[in-house]
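I am attaching a structure below and will ask some questions about it afterwards.
A single protein chain has been omitted; all remaining protein chains appear in their positions.
== chain A ==
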Amino acid sequence: MSDIHDNDVADFAPQSSPGDLLKRERERQGMPLDEVATALNLRPAVVRGLESDNYDEVPVAAYRRGYLRAYSRLLGIDDKPVITAYNNRFGGAETDRKVTPVHVTKPPSKLGAWLFKLVTLLVIVALIALTLLWWQSREGTDLLGMGGGEPVAVDTLDGTTITEGEADSEPLPPLPDDESDLGLVDDAPLTGDDALLADDPLLTDDAQPSVPADEPTGDPLVEAPALAEAPSEEGLAGEATAEDEPAVGDLADAASAEIEEAAAADDDGAADPGIIQLTFNEQSWTEIFDAGNQRVFVGLQEPGTQATVEGEPPFRLTVGNATGVELRYLGDQVDLVGYAGSNNVARFTLGE
């Protein structure tokens, strides 16, 4: 039976008002209005209002719908068409009222939230990218530093020094160097052959500033050691050389004079506060930072190697196995042992 009514209602739904639907159904069932009011516990005026689509008595939408549903069920009909009819006719105004407060906050906040999310994501991505870049660049310079440092320390050292002294690089100086070792000890305040080695080109340079030729460089050096050689063989070392000097004659004088000049000149040259000269007699791990906190030199150095480090003073040095390393700075030998701690690692700052 209710099915038939459903169909009836559905037929009327589009054009009928909810009140019409209910009233027609009630009259069809022959139910007096008062009876409906009693059954629903509503005042007859309210029921009458429902039937005539006049909702003055029921200001709250939730109750209106509730009453309409209760009324429909009381009549034994499906409440959906009635509510649909009600929504079609009165729903618009009502939903407006209901949604307004929600609507005010939602759209801007939603858009804002999206923007905010997007911006946050972008910022995070940018930060990550920057971090990666920084990391990569840091790694890169590290490698560069290593790559540049090692050859400087071992191989290209002489070359760079010579370039610095504006002299051609040459394989000659080391050779006489070793031999001249003993002979030079007295004249120059140098104890290490490496220091000399580094000095030699400068020395020759300054001695003959106009001619940066190889031959003159070689000559005095070769001669001086040659002179000193004989006494050194006898184990007389410094004294012997001193004694010999007058005896060797002009050449030797000239040589020693040159050497003295060279030493002075060397001092001038080494007086560049941006250069540190290192000689490794034993294996040592050394690290040097310059004023810009730039690592200008790092690495494990093999015994018998030398290094010249250029940079901006002051330098911060860490020299391992300090007793096996000689360091010249501003032309002076720096006493590393004085800086070394109990573990024989010297940590100090040069050129402050």
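Quick note on the criterion: contacts are C-beta pairs under 8 Å (C-beta built on N, C-alpha and C of every residue); 3 or more make two chains touch, one makes a residue touch a chain; residues count from 1.
Everything below uses one rule, namely that contacts and distances are computed from a predicted model.
Taking the options "Putative pyruvate dehydrogenase, E1 component, beta subunit", "Cell shape-determining protein MreB", "NADH-quinone oxidoreductase subunit B" or "Dipeptide transport system substrate-binding protein" in turn, only "Cell shape-determining protein MreB" matches the UniProt protein name of the chain that is not displayed.
Of the candidate positions A:31, A:61 or A:291, contact with the unshown chain belongs to A:61.
Contact between chain A and the unshown chain involves residues 40-43, 58, 60-63, 65-67, 69-70, 98, 101-102, 105-106, 109-110, 113, 116-117, 120.
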